[in-house]
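All protein chains of the complex are present and in place, except for one that has been dropped.
A and B label the chains in the order they appear, each numbered from 1.
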Amino acid sequence: MPTQTIYTLIKQLFTKKATNPFPVKYTPENMHDAAELIEKDELEINPPVDVPPNFRGKLKYDIESCIGCQLCVKVCPSQALVFKEDNTVRHYVNRCTFCGQCVDICPTDSFEFTDEFLMAGPEKLYEDLVLNP
Amino acid sequence: MNFVLDWGIKFVLVLLISLIGIFLGLLYKGFDRKITAMMQSRIGPPLRQPFRDVKKLFMKETIIPDYAVPWLFNYAPIFALLPSLVALAYLPLGPFGPLMDGYGDLILLLYLLAIPAVAMAIGGLASGSPYATVGAQRELVLMMSYELPLAIAAVTLAYNYETFSVGVISSEPVWSTVGAMGFVGFALVLATLLAVMPGELSKVPFDQAEAETELAGGLFVEYSGRNLALFYIAEAVKMIFVGALLIALFFPYQLSTLIDPWISLGGPTIPLLEMGLWAMIADVAFFLVKLLVIIYVGVSVIRVAFARFQINKASYFYWVPMTIIGLLGTLLVVLERTGL
Partner (left out) sequence: MSREKDTTYEVPIGPIHPALKEPFLIKFKLKGEEIVDAEPFPGMNHRGIEFMGMHRNPMEVIPLSERICGICSIVHQHMFTTATEHALSIEPTNRARYIRTIMCELERIHSHILWAGVAAHEIGFDTHLHFTWKIREKVMDLLEYIAGNRVNYSMWTFGGVRRDITEEMYPKIFETLEYYENLYEKLEEIFLEDPSIKLRTRGVGVLTKKDALELCGVGPTVRASGVKKDVRIDQPYAAYGDLDLDYVIPSRYGFENKGDVFCKTVVRLKELLQSVDIIKKCVEQMPEGEITSEPKKAALLNKLGKSAGEGIGRIEAPRGEAIHYVRLSEERDDVDCWKIRASTYNNLSTYAPMFMGEQIADIPLIAASIDPCIGCMDRAEIIDINRGEVQSYTKEELHELSVKKTKQITKGGVE
């Protein structure tokens, strides 16, 4: 039964594939070795797709302008923000849900979204995953 | 003494063919997966993925469920694999004629084709899971359905050559033995065999016995480790078997003889086989390409272009439309042969 589908399928055999091969086309044999090679710039990874203009990525916390009002701690749904004694907040990136309520409510705009989304670390409290430790 | 030596060589060659069969089966499975993925606009796995899968499965633990019948459960995968390997010895592979020519014919091949399906059904029934039981029932129903068109095709060919010997049938392409009417007849028979192919290999739209979304793997739901790997290899080898059978019956062309009028492939002659080296290499390559085309048309395209049928509709498909088409083909061949 020749259907329209078969025609489309044979056409798709030769067109560009929809799969986004980020970061590499096939999973490497050993993830740790591959990660080390990437760090040393010896293994090239395929670039990720561009992020949209309003992207909610990793937070940037400006410790200087923070006045310690604790409003962000109150609206954080996942307790990713913890108030410290020195009138600043500590941010646990691994708990963050990127809802952006803290960015909205901050009276001094101490929080800001960045475009960074590659946030994997070897452990929960990896140095990059806690802001203002 | 000569007798022993002769059979000794044959034994070694059968082992060699088996190994080549397994290798080719897994390689073509990789091709199938890659091409399927590309047709669906995906990148797909690398070609060696099936080899990795088998390697991984052999390393995994083999679990036998409590409700299973252990000996049946364990022997079923072996009985699914062996017939396909044995059958390769009775088939012409590229430039090489059937190794066991004269010891078996098309009827034997039809039986060898049926055994893996039965073994799978037995394995499913022996595993004691309701999913596998339903899968086994479906496998048997499907087998009963596609055997009829398959038998019709075999009988038509045998009628044409007045023999069941595969060696004789493949010695002369079927298309040149008949006139226009017979040509159409054999085209219909070929269509029937191509339709039987996905059913024979349990591929979509006839994968009801496995039906991932319905039965969670059906027959193989309880299989793991080494047993599953054997089933996996069996499926791959069966694909080669069915492909080689189709080539032997309908496209036994050799590249070296096809292009002989223009270019003469010769090269150093190999002893025993009595053929030129370059001609042999060209013919083997041509055989592999033919196999790829057959698998692409009979498995890959159909697999991606159709939805899984319900079992009663699949059965109906083989019993009524395919049988009628097959019989029509037979009728045309018979009409031409008898000169009516």
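FYI, a contact is a pair of C-beta atoms (placed from the backbone, for glycine too) under 8 Å apart; a residue touches a chain by one contact, two chains touch by 3 or more.
Computed from a predicted structure; not experimentally measured.
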Among the chains in view, which touch the chain not shown? A, B
Given B:22, B:93 or B:215, the one touching the chain that is not displayed: B:215
Selected residue (touches chain absent from view) among B:102, B:130 or B:261: B:130
State which residues belonging to chain A touch the missing partner chain. 1, 3-5, 9, 18, 52-56, 71, 74-78, 97-101, 104-105, 107, 113
Identify the residues of chain B touching the omitted chain, counting contacts across the whole complex. 39-42, 130-131, 134, 204-205, 207-208, 211-216, 304-313
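Everything that follows uses one rule, which is that only the chains that are shown with their structure count from here on.
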Centroid of chain A to centroid of chain B, CA atoms only: how many Å? 49
The residues of chain B that touch chain A in their complex are 35, 38-43, 45-46, 301, 304-306
Chain B partner, complex, touching residues on chain A are 1, 3, 5-6, 9-10, 12-13, 15, 17-19, 21, 25-26
